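Note that one protein chain is taken out, while the other chains of the complex remain in position.
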Amino acid sequence: MEFTAKQIADMIGGRVEGDEQAQINTFAKIEEGRKGAISFLSNPKYTPYIYETQSSVVLINEDVELTQPVSCTLIRVKNAYESVAKLLQLYASMMPKKTGIDPLAFVSKSAQIGENVYIAPFAFIGENVKIGDGSRIFPHVTIYDGCQIGKNVTIHAGSVIGADGFGFAPTASGYDKIPQIGIVVIEDDVEIGANTCVDRSTMGQTVIHKGVKLDNLVQIAHNCEVGANTVMSAQVGLAGSTKVGEWCMFGGQVGLAGHLTVGDHVNLGGQSGVTGNVKSNQTLIGSPVMEPGVFFKAAAIMKRLPDMYKEISALRKELEELKKTK
Amino acid sequence: MEFTAKQIADMIGGRVEGDEQAQINTFAKIEEGRKGAISFLSNPKYTPYIYETQSSVVLINEDVELTQPVSCTLIRVKNAYESVAKLLQLYASMMPKKTGIDPLAFVSKSAQIGENVYIAPFAFIGENVKIGDGSRIFPHVTIYDGCQIGKNVTIHAGSVIGADGFGFAPTASGYDKIPQIGIVVIEDDVEIGANTCVDRSTMGQTVIHKGVKLDNLVQIAHNCEVGANTVMSAQVGLAGSTKVGEWCMFGGQVGLAGHLTVGDHVNLGGQSGVTGNVKSNQTLIGSPVMEPGVFFKAAAIMKRLPDMYKEISALRKELEELKKTK
Partner (left out) sequence: MEFTAKQIADMIGGRVEGDEQAQINTFAKIEEGRKGAISFLSNPKYTPYIYETQSSVVLINEDVELTQPVSCTLIRVKNAYESVAKLLQLYASMMPKKTGIDPLAFVSKSAQIGENVYIAPFAFIGENVKIGDGSRIFPHVTIYDGCQIGKNVTIHAGSVIGADGFGFAPTASGYDKIPQIGIVVIEDDVEIGANTCVDRSTMGQTVIHKGVKLDNLVQIAHNCEVGANTVMSAQVGLAGSTKVGEWCMFGGQVGLAGHLTVGDHVNLGGQSGVTGNVKSNQTLIGSPVMEPGVFFKAAAIMKRLPDMYKEISALRKELEELKKTK
């Protein structure tokens, strides 16, 4: 597919500066630009590249003032990042979409598969699983018996939905398994990354609500509930029975203890460790978590702890001297 | 299957309060109760639900006093949690168990598979692998050549047993691989979660002893040894050659450095980082680890570090003033 700068500008409501007939047929990062490519400039850190880029066209915010002439054609837009996202979506919507059940997939006879579903080679769909319309299941995904997947759900390669929750009862000689007879429910519009695990419930359901996005290598334990539109970065782990609200954002490698309740719109910085309930509308970081202002100050002072320790000893000594000589 | 409250009470040594003929055919969480379901009340936090639950029967501890009438039938037992675990085990034991090697599994000709083993579609069993009686290997599990799996072992989807340990020798131009010619031995009654990795040894064996339970996404490096009945939560990582004793419990995301020795009955809190040997019978938390009492006090004071820092400076200044005026 080939488009002119003018055609692109019309699609996204932008204004061309330069050659309206400039031809583009691909995307490129501005620092890796090449003839025929469209790039974008959003982060000011990358501004110097606009004077050297080989890309034919660059999307740029209306209000950016350039101090030198450029050889590329510009398309001025309100928000270059949003515009490129929109163009990528248009581009992706024009690509042919794979649908259908690949003959190399394993789909149980009792599974109910919706319309326009893609199930890749080596995907495993257990008994009585339901998968809604338009969902895409990539290679090596395992969906255990009885789990329910909504519409327009994407599950990337290697993720495991509905393995047994980690429940054992200690005895004198070892552990007895507590059977996990519940299921996992994944609602509509959820995207799950690669090699992520969502365990089935002991009884009832582990629920991933509508619009949730889970990155790679995430662990969601049995009986958890993740609220609508919550986003979790890679390697996050939730222990059993923890409930997370809507519109939360968790950075990478965050860990939450079990049986907690986290409110809506909670942001947790990377590597945070949460051991108690969290109210809505908070941003926290650290292990255990605290407010970011406090965390970064405390973290900076951590390095001075040895000096502080020495100074306290010195103060004590000098104070005792002073007391004596009084 | 349908049972009466009386039949259930007889199975677990309980006493019915209410309708002995109440029919149940499924389990439900007390807060998601429905007609025909049995629920349990163990955690006092959930007590309010017993007055509203739609479940037909609820297991409850003998000594719980209810302050209002309930519409469900109660079965009074010594320990409601243990009783429900027992019922779940009875229930699971009545379910048909899958056995046999699925035609879509890959099992090397030289592998030795015991009796009543289940090997799922897309499981990969390498050359000269041994799998003991009654073990269950779920989809997308990879067992590399030569590894030995005991009896009644469960390995959930996507786990990898016996990939090469991470061993490389630096040279001037890059790294030379140190071949990993050892194996992994997994003893009887071990359960391994989904997408967990246990690496083969450089030489000799990486050993997971009898009754160990590993959750999802756990990393056990080459030459490690995990003692009998030790339990590790999700995303725990052991570096190479570390030996962990028996009956330990590690919380999620714990990390242990290499070449360490950890004793028996050691409990580590979530996200702990262990860089030295640990003696038996200790509970530790933090990175680096310390005693929980100290950790939680220190963590609480962390937030006051900036104030402490200022106060020390103020004390210094005032002390110097005082010295002058003396």
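As written, the chain order gives the labels A and B, with residue 1 at the start of each chain.
We adopt the following convention: contacts are C-beta pairs under 8 Å (C-beta built on N, C-alpha and C of every residue); 3 or more make two chains touch, one makes a residue touch a chain.
All figures in this text were calculated on a predicted structure; none of them were measured in a lab.
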Of B:A28, B:L41, B:I155 or B:C197, the one touching the omitted chain in the full complex: B:C197
Touching the absent chain when the full complex is considered, from B:V160, B:L214, B:A228 or B:L268: B:V160
Absent chain, residues of chain A that touch it: 27-29, 32, 82, 85, 88-89, 91-92, 104, 120-122, 138-140, 154, 156-158, 189, 191, 193-195, 210-211, 213, 215-217, 228-229, 231, 233-235, 251-253, 270-271, 287, 299, 302-303, 305-306, 308-309, 312, 315-316, 319, 322-323, 326
Residues from chain B at the interface with the omitted partner, ascending: 106, 122, 124, 140, 142, 144, 158, 160, 163-164, 166, 168-169, 174-179, 181, 195, 197, 199, 202-205, 217, 219, 221, 223, 235, 237, 239, 253, 255, 257, 271, 273, 275, 286-288, 290, 294, 297-298, 301-302, 304-305, 308, 311-312, 315, 318-319, 322, 325-326
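Everything that follows uses one rule, which is that only the chains that are shown with their structure count from here on.
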Cα superposition angle of chain A on its copy chain B, in degrees to the nearest 5: 120
Centre-of-Cα separation between chain B and chain A, whole angstrom: 25
